[in-house]
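Notes to accompany the following structure.
All protein chains but one are shown in place.
Chain lettering (A and B) follows the sequence in which the chains are written, and residue indices restart at 1 in each chain.
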Amino acid sequence: MSGAVRGRALGWVAFAALLVGSAVALFVVPADAAQGEVQRILYIHVPSAWVAMLSFFVVFLMSALYLVQRRLRWDLIAASAVEIGVLFTGLTLALGMLWGKPTWGVWWIWDPRLTTTAILFVIYVGYLLVRSVSEDPDQRARWSAVIGIVAFVQVPVVYLSVFWWRSIHQPPSSPRSMASEFFLVLMLNFAAFTLFYVYLMMRRYRLAKMELELELQEPSRE
Amino acid sequence: MSDLWRRTWAILWKDLLIELRTKQALNAMVFFAGLVLLLFSFAIGPNPDLLRELAGGLLWVAIVFTGTVSLGRSFQSEELAGGLQLMRLYPGERRAIFLGKLLANLVLLLAVEAVLFPVAGVLFQINMWPNAWGLAGIAVLGSFGFSTVGTFYAALTVHLRARELMLPLLVFPALIPLLLAAVNATGGLILGDAMGQVSGWLRLLVAYDVILFVVCVWIFPIVLEE
Partner (left out) sequence: MNNPLYLVAGFGLTWGALVWYAWRISRRTSATVADLARHRGDSGSDITP
């Protein structure tokens, strides 16, 4: 199979997996005794957060790789990973709020994980903005790589500080403890989301390569 | 290694002398910081208890705003005179540039805080003197972290379009852990640390300073590449 066909096949498989995951989460698994139907959102909220973190880790790796090898391919992968990471981070936040409103009664309660997610959102949007005002591809790659590394270093520090900040004022409200059949559904959606993430990365990277080629207005040599 | 310190010292001295000769920037910074504090006071209202409780937060936001606004200057004078190009030519000098400018920004910020803390004491009816050393320590640690991150991003954004917006945009989120630690430590000291939290926040502050300093110093030479 050629690369393009493989990509398309992956796309359909991932799409199907997402469908199955959502269907099971919505119609097959029983509702949570304590939280009711709304708890089902967690089956897509948690995998969404996972994909975002995975993506930002990829950004970190690619940024380091670029700084070592100075090959634009690593920068393009990093940029793709940031964009997709920001998408999933935004999704995580929205889903967290949609779960939170019926559960806590308010849209936002400064829960440490959600707050950290909001901060990450801002940090990586900053990365995208810096890219958008950079014109030279090499300079852009260099600055992006630097930001990509420093941003990832910030993640644990931010989480620890916010966690500590919140633990003083209230015990963490964790939507975490789950019975085993719930865990399986969660794993199913983890797999589906990860698969779809890989598909999106492949497509986004391909686009990034072409856009760079267009920008340079000559075929890129790698 | 002593070579690095010599170069750092040279840059630090140069930048400070420029500031001290005119005192332009320093005066403006002090005034700006005081103004921010005043604005907050008006926004919150004349309730002394409320202001005292929020004092830590207000102080540090004023410091962060003042510091950020003056960071833009940090590399500007070189850029205008073409100095940054010359400075870059010396190998191993890039880290010295970072350290020198970091320390220069730190000194200026501390000078502002030396005035700002007493002013806050007056405005918010707080007696700072019993905790003077503790507050000074927090001020130094917090300002050091700020200067590290701020100088780093200032160098990075120097050549960007929309630089005035890009710098705060990058710096503010990076400062959140520092802000949390500094505000809570300061507030804890001022309000009489009922829950023994201050030492924990101080440890976080030190950890932040160390981690960010190491990463920024290590990566900085790449920022100045051409």
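Methods note: contacts are C-beta pairs under 8 Å (C-beta built on N, C-alpha and C of every residue); 3 or more make two chains touch, one makes a residue touch a chain.
All figures in this text were calculated on a predicted structure; none of them were measured in a lab.
Chemist: What shown chains does the left-out chain touch?
Modeler: Every shown chain touched by the left-out chain: A.
Chemist: From the list A:W50, A:F182 or A:F196, which touches the chain that is not on show?
Modeler: Hidden-chain contact among the options goes to A:F196.
Chemist: Quick one: say which of A:R113, A:R131 or A:R204 touches the chain that got left out.
Modeler: Once the missing chain is taken into account, the touching residue is A:R204.
Chemist: For chain A, enumerate the residues touching the unshown chain of the complex.
Modeler: 2-4, 11, 18, 22, 26, 36-38, 40-41, 44-45, 48, 84, 87, 90-91, 94-95, 98-99, 101-102, 105, 196, 199-200, 203-204, 206-207, 209-211, 213-214, 217
Definition applied: only the chains that are shown with their structure count from here on.
Chemist: Taking each chain's centre as its mean C-alpha position, how far apart are chain A and chain B in Å?
Modeler: Distance between chain centres, rounded to whole Å: 32 Å.
Chemist: Can you name the residues of chain B that touch chain A in the complex?
Modeler: Residue positions touching the partner: 152, 156-157, 159-162, 166, 169-170, 172-174, 176-177, 180-181, 184, 195, 197, 200, 204, 207-208, 211-212, 215-216, 219, 222-223, 225.
Chemist: Under the touch definition given earlier, write down the residues of chain A that touch chain B in their complex.
Modeler: Chain A reaches chain B through residues 67, 119, 122-123, 126, 129-130, 133-134, 139, 142-143, 145-147, 149-150, 153-154, 157-158, 160-162, 164-165, 168.
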